[in-house]
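What you see is the complex with one protein chain gone and the rest in place.
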Amino acid sequence: MINKRVLNPAEAVADIADGSSIMIGGFGEAGSPIELIHALIDQGASDLTVISNNTGSGEVGLAALLKERRVTKVICSFPKTLNSTVFPELYREGFTELELVPQGTLAERIRAGGAGVPAFYTPTAVGTPLAEGKEFREFNGRGYLLEHGLTADYSLIKGLTADSHGNLLYNKTARNFAPIMAMAADVTIVQAASVLEPGEIDPEIVVTPGIFVDRVVEVADPAYESELIAAGVSYP
Amino acid sequence: MINKRVLNPAEAVADIADGSSIMIGGFGEAGSPIELIHALIDQGASDLTVISNNTGSGEVGLAALLKERRVTKVICSFPKTLNSTVFPELYREGFTELELVPQGTLAERIRAGGAGVPAFYTPTAVGTPLAEGKEFREFNGRGYLLEHGLTADYSLIKGLTADSHGNLLYNKTARNFAPIMAMAADVTIVQAASVLEPGEIDPEIVVTPGIFVDRVVEVADPAYESELIAAGVSYP
Amino acid sequence: MTQQTQVTGWTREEMAQRLAQDIANGSYVNLGIGIPELVAKFVPEGRTFIYHTENGLLGMGPSPAEGEADPELINAGKRHVTANPGSAYFHHADSFAMIRGGHLDLSVLGAMQIAQNGDLANWSTGKPGAIPAVGGAMDLVAGVKQVFVMTQHCTKTGDPKLVESCSYPLTGRGVVDRVYTNLAVIDVTPDGFQVVELCPGVEFETVQELTGAPLRPASE
Partner (left out) sequence: MTQQTQVTGWTREEMAQRLAQDIANGSYVNLGIGIPELVAKFVPEGRTFIYHTENGLLGMGPSPAEGEADPELINAGKRHVTANPGSAYFHHADSFAMIRGGHLDLSVLGAMQIAQNGDLANWSTGKPGAIPAVGGAMDLVAGVKQVFVMTQHCTKTGDPKLVESCSYPLTGRGVVDRVYTNLAVIDVTPDGFQVVELCPGVEFETVQELTGAPLRPASE
């Protein structure tokens, strides 16, 4: 019998240690695992490296984690969003370091990390400031940069439907980085609106096979950043 | 209005020229696009390079294409199957060249070709005869080989359900190489048991998005290698 | 420059409409955040374009009706959108495989500067203290078959955006194929900027005056 269910978000993130690297799914608020992030805020781990496309909005979710001064490095493609004030301050102050990565390179580095590919070549960013310090090489007369696979200790992602084996479905464009982050972390923690029994998800439509998932917690009615911000919430 | 439907297999493969490189889906008979291959046999193109996991069985499908002496090079991982006699003879005779690639490296090279990644590093085959002539490099103290992305002029693949935009679903383990071959070819030609209207396939469960597909032909009741062989068929 | 800056030329909508005419039926198109999104409103009669948004949707449709937005169905600009019949969702690595692998026909982007050799700068002013943010722009210009830029001909302060060489940090080198401004449609060629079409009522000399590099006039 295999059962990856855990009781609640607090239990799901309980073992995350100071200094951990954590991939956090989401593109803007779509797919952002807010309840897991809030549990991580409550849990207390600090000196974290966060790999995520954005840096959150308002003072909830990822932005709240940053605001609590728990993240010392961010690897992301777009650390500016509407209502994003937390990261800019921490960045200017020098508290949070930024590794800026083009979005497709970020995605491919995560996928490579999960697929056991230590490095690959990409045409993206050749001839730009983001190529600085990177190995350049030509193939068939075109220039490419060497980029390295990216892995993490944990990933926190949001699914729509899961089963107890960890198979996952997503909601629309909330899918974004979640399937590749699930591949690239040692421990993948999922919040899903419903967690079913094995066999209740058609094997033809599984997006993330359970092998990439370690813990599944049911969060039946997840919050959205925009709603929390509109309601004036500042977490915690 | 977008409509990628073509009338029949003959029309689907009509423009394939001598000397073309062709990826052919399938793992054994699962996913082998037999009707498209037979149409290619009828069509007459020769001096082909075929990229496929196997080399076919009996004297139908891919094995029949080989037997007609139309394939001068095969890139594959496992050119031996039950009832596989055609390729061994052509190989020993020196008519058909073989590039042997480990199965996972073959898959990743095709995926890289389709994803615009010209080359990547893999641990597979380090220290073996298949590493000969390949660039070796260490990352974090472990050895890897440089492998190159693989593309082709055409891919011939088999789906279960398609729509006229080229979105595809597959049947069970017939999926195998088809989704990545669809990405890696200039022209991707699909036979599917049914071709629906746009909107009839749930966008959440699409396996191959239509952007990777150029032509779709309905083959309502596709043949299987094993059935043809059992019936004593030798194509043409 | 006082006189020239009064030339307004095409409106944004007219620019979008003009650009849309150059997109072939059945094209797979990524529209950048902002002005480029207007192109979707001007699809010529009889043509269908399929819109890709890099956050994981092919077949993106218009904004949802009031009250029907799903906060998890958004575009790259994080605005609510819909999914047309025949669409597909996919993850970010697959989405950028489409981009990097050359599967998209066209990327339409805004610009801060375009150089006569096709260099594009559209992601950073390079000013100290600015928060750098690149998103998918570098991937789009490196991977998509054709790159069209849609922009005002000059900056708000009247400086030319079409220049000999970019002073801002680059998004990509030699990547722009064609520029649609409020004054003209201009190709980037091996011989530099080549006017394809002038906005009716706008003189070649006026456009040249407002451009930071030599223009070749449209051939008759």
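We just call them A, B and C in the order they show up, numbering each chain from 1.
Here is the rule we go by: a residue touches a chain if its C-beta (ideal position, glycine included) is under 8 Å from a C-beta of that chain, and two chains touch if they have at least 3 such contacts.
Keep in mind that what you see is a predicted model, and the values were worked out from it rather than measured.
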Q: Indicate each shown chain that the hidden chain touches within the full complex.
A: A, B
**Q.** Touching the absent chain when the full complex is considered, from B:Val126, B:Leu146 or B:Leu196
**A.** B:Val126
Q: Identify the residue among B:Leu98, B:Leu146, B:Leu196 or B:Val233 that touches the chain left out of the display.
A: B:Leu98
Q) Of the residues in chain A, which ones touch the absent chain? A) 1-2, 111, 113-117, 163-165, 167, 183, 197-199, 201, 203-204, 206, 209-212
Q: With the missing chain put back, which residues of chain B would touch it? List them for me.
A: 27-31, 53, 77-82, 87-88, 91-92, 98, 100-108, 110-111, 122-130, 170-180, 207, 224, 226-227
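As a working rule, only the chains that are shown with their structure count from here on.
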Q: May I ask you to sort the chain touch graph into line, ring, star, complete or other?
A: complete
Q: Mind checking the centre-to-centre distance between chain A and chain C? Centres are C-alpha means, answer in whole Å.
A: 29
Q) Going by the touch rule set out above, which residues of chain B reach two or more other chains? A) 115-117, 204
Q | Interface hub residues of chain C, defined as touching at least two other chains | A | 57, 83, 89-90, 93, 96-97, 99-100, 143
